[in-house]
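Just one protein chain is left out here, and the rest sit where they should.
Naming follows writing order (A, B and C), and every chain is counted from residue 1.
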Amino acid sequence: MESKEFGIPVRVYIEDTDAGGIVFYANYLKYFERARTELIRSLGYSLRSSLNNGLSYVVHSIELKYHMPALLDDEIQVSARLSKLGKTYMIFDQQAHRGSSLLVSAKVKIACVSYPGLKPRALDSELGSRLKQYLQE
Amino acid sequence: MESKEFGIPVRVYIEDTDAGGIVFYANYLKYFERARTELIRSLGYSLRSSLNNGLSYVVHSIELKYHMPALLDDEIQVSARLSKLGKTYMIFDQQAHRGSSLLVSAKVKIACVSYPGLKPRALDSELGSRLKQYLQE
Amino acid sequence: MESKEFGIPVRVYIEDTDAGGIVFYANYLKYFERARTELIRSLGYSLRSSLNNGLSYVVHSIELKYHMPALLDDEIQVSARLSKLGKTYMIFDQQAHRGSSLLVSAKVKIACVSYPGLKPRALDSELGSRLKQYLQE
Partner (left out) sequence: MESKEFGIPVRVYIEDTDAGGIVFYANYLKYFERARTELIRSLGYSLRSSLNNGLSYVVHSIELKYHMPALLDDEIQVSARLSKLGKTYMIFDQQAHRGSSLLVSAKVKIACVSYPGLKPRALDSELGSRLKQYLQE
């Protein structure tokens, strides 16, 4: 079961580009995080608030494929889809498009860990139930 | 056949960190690129110089695994090992360590493409022969 | 004579913060550039398009004052006001606010130069006339 897709528009500014005249490839990780953050925010939850509960959500692993470059002044669409919800982790499939052209695709695994300590922990129960409901919408 | 490992020290500055008090995970891509760049530079070659020959070297895909976070003021070791040399691409295995602790590992595929046009092309012959020799050292 | 103020909202993401738990101070320069870019875009002009005319618009000097920090997840307002239009330069007064609290203020001088060569040049006449009209609105 997969969630529906959540997307945000991202404008490319000079800060995002490199001397090759294109978006610096590491910056797509920023775009993808913005989309995940807004998806979670749209559910009325903030990942950071859980630091107070002794939990932290950290990037566990990422797979990235670069298909075409984005350019200065482009307005691109950046999406996040919750593709797997585990007891201690979330996996997001993410893409950046310019119009119908796929620019970059990624799979990002976010793990819930104790903070400090960084041992695997079950997702905050409120987050878990909101995500479960989101998957079923 | 794999190349020997090439490494550089990297100091963590405040610019590299995030509000979680650790190195922002996207920034390891910068560290890894610095190590690849210095490896290539140590062979007397600059990837960027080949733009003049109508070739460009672009990141094709990346796999990243995060094991432990680096902290402000840490001095870490960032390595690059040429693990595969294709006709049109290079694959690097890369790691970041603090002392003997593995922090982050990555596999980065760099493709040679025409510029502009971005079609796959054989590596510049001078680069190819230097890398082949490097693999055999 | 000063222009009216132009503003954009900016959301603070984890990418913008540092280990002090606040927005890394250099990142306000990115926010201010986004606001200037959108101001110019709202006039139907793109600074970058003029590279083709042998002109480039470069940052000549900046004065920054930091009053209060922005925090993760804040939505702040970033403004730009054209405070002086010279023959070869523009000066912008810029501010970042959270609600009614002033966070950062800046004065940014953008110079028009030949490209390449980087000698002072008169602003592109179309840009100059659009800015003059903007000042009078």
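Here is the rule we go by: a residue touches a chain if its C-beta (ideal position, glycine included) is under 8 Å from a C-beta of that chain, and two chains touch if they have at least 3 such contacts.
Keep in mind it's a predicted model, so treat the numbers as computed, not measured.
*Asks:* Just checking the interface: what residues of chain C touch the absent partner chain?
*Replies:* Contacting residues on chain C, toward the hidden partner: 19-20, 25-27, 29-30, 33, 48, 56, 58-66, 68-69, 118.
*Asks:* Can you list where chain B touches the absent chain?
*Replies:* 11, 13-15, 30, 33-34, 37, 46, 48, 72-73
*Asks:* Even though one chain is hidden, which residues of chain A still touch it in the full complex?
*Replies:* 14-15, 17-22, 24, 26, 71-72
Quick note on the criterion: only the chains that are shown with their structure count from here on.
*Asks:* List the centre-to-centre spacing of chain A and chain C in whole Å, with centres computed as mean CA coordinates.
*Replies:* 29
*Asks:* Using mean C-alpha positions as chain centres, tell me how far chain B is from chain C in Å, no decimals.
*Replies:* 34
*Asks:* Compute the distance, rounded to whole Å, between the mean C-alpha positions of chain A and chain B.
*Replies:* 24
*Asks:* Please set out, as single numbers or ranges, the residues of chain C touching at least two other chains.
*Replies:* Where chain C meets two or more other chains at a single residue, that happens at 14-15, 72.
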